[in-house]
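The complex is shown incomplete by one protein chain, all other protein chains being positioned as in the whole.
So, subunit A:
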Amino acid sequence: MQVTITNLSLAYGGFAAVKGLDLTIGDGESIVLLGQSGCGKTSTMRCIAGLEEPTGGRISIGDTVVFDHETGRSVPSFRRNVGMVFQSYAVWPHKTVVENVMFPLRMKKVRRTAAREKAMEVLTLVGLDHLAERGASQLSGGQMQRVALARSMAMEPSVLLLDEPLSNLDARLREDLRVELRHIQQERGLTSMYVTHDQQEALALADRIAIMQGGRITQLGTPEEVYASPASASIAKFMGVTNVFAVGEASGNEVHLADHALSLRTAVAAPDGAASVAVRPEDVVVRTEGSDGFAGTVEVCVYQGSSVRYQVALDGGPTVDAVCPAGPGALARGERASVEIAPESLLVLPDEVTDTPAQDEVAA
C-alpha cells in the first residue's frame, strides 16, 4: 500500500533527529533510506512503525492516517499492520521457529491450524520449513534473519520495514541474502522501506534510494541516478567516490584545484558556486609513463583479483585513487605512471545539498 509521509519531525529532548521529512512510497515499491549512523533513518522508520511518537507531521498508510500531529491522532503500533525486521532480528528465544511466525496470525485471531499452515507456507518460501520445530535460540544469525522476515511476511503487512537486517551477518551470507530479499520483495510486490548504511546494499535493493543526512532527505532517485550523479560532494564520498578535491576557481570548462597547482577539464561548463570536483576510482585510467595525462608515481598497489587498486601521487598535485582491470601491463610500487581523467567522468558538485529536492518531480 502507498505510504505518505508529510513534514515528519522527531526530536528527543533538544536534539532534532528528523526535520520536516517528506516521502511517498509507491504501492509495491522498495525505498532504501541510505545514510550514516545518526542521520535519522532508523528514527524515521520507527515513526512509521509507531514505536516512536513524532513531534510533528503526518503519516498515512493506504487510506488510513496512522499519525497526525494536528489532530493528535496516533494509531498504536499493533493496529498499523506494519511488518518490521529488526537489526537484532528480535526473534523470541522462548518460542520455536513456527511459533514465532504464527504470532502475528494468532494476534489476528486466525485459528491455530490455519495459522500454522500459513506459517509453514511462508517458512517454505524463506527455506526454513525443515527447522520449524527448532527453538529459536538455537539458530544461526542467517537463519534468525529469515525467521524475522518470515514472521513479518506472514502478517501480509501493508508495508514491510527492514532495519539494517543484514548488518550482523558475514560478507558472503550478506550478498546471498541480499539477492534473495530482492527476489522475494519483487515477486510478492511488497511495499517496503529498507534502512542501511551500506551503499552496495542500497543499490541492489532499491527501486529508489533516499539519501538521508542530518535528519532530512538530501537526494532521492533511482539507484542509477544516485550513482551516476550524486547531488553533493558529501553524497559522492558516501557513494564510494574517493577522489574529491576542493575547487579554487572555475572558468568555463576548466576548474583549478584549491590546494594544488593543477587544473582539470570538464565536459560541461562548471556552474557558479562549484565547490568540489569528484571522480570515481573506476573512471581514472592509469598507464605506463609517456601516455596522455598527468605524470605521477605509484605509491600503493593492491591486487584485488579482477582489478588492481592504485594510489598515484601526481607530480605537484594530489594523490589519486584508481581501480584498473588486472592483467598484463600492471604497474608496481614506485613506478612512474600517466594518469588520465576523461572530462565527462568529472563531477562538479557543491559540498552539501542546501535545499531539499522537490519530491514529486523525481517520483518513479
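To be clear about the criterion, contacts are C-beta pairs under 8 Å (C-beta built on N, C-alpha and C of every residue); 3 or more make two chains touch, one makes a residue touch a chain; residues count from 1.
Definition applied: contacts and distances are computed from a predicted model.
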item	value
Listed names "Carbon-monoxide dehydrogenase small subunit", "histidine kinase", "Iron ABC transporter permease" or "3-oxoacyl-ACP synthase", with the criterion being the UniProt name of the chain not displayed	"Iron ABC transporter permease"
Selected from A:Val97, A:Met155 or A:Leu181 as touching the chain missing from the view	A:Met155
Residue in contact with the excluded chain [from A:Gln36, A:Ser88 or A:Gln138]	A:Ser88
Touch residues of subunit A, complete complex, unshown partner	49-51, 76-78, 80-84, 86-94, 103-104, 107-108, 137, 148, 151-152, 155
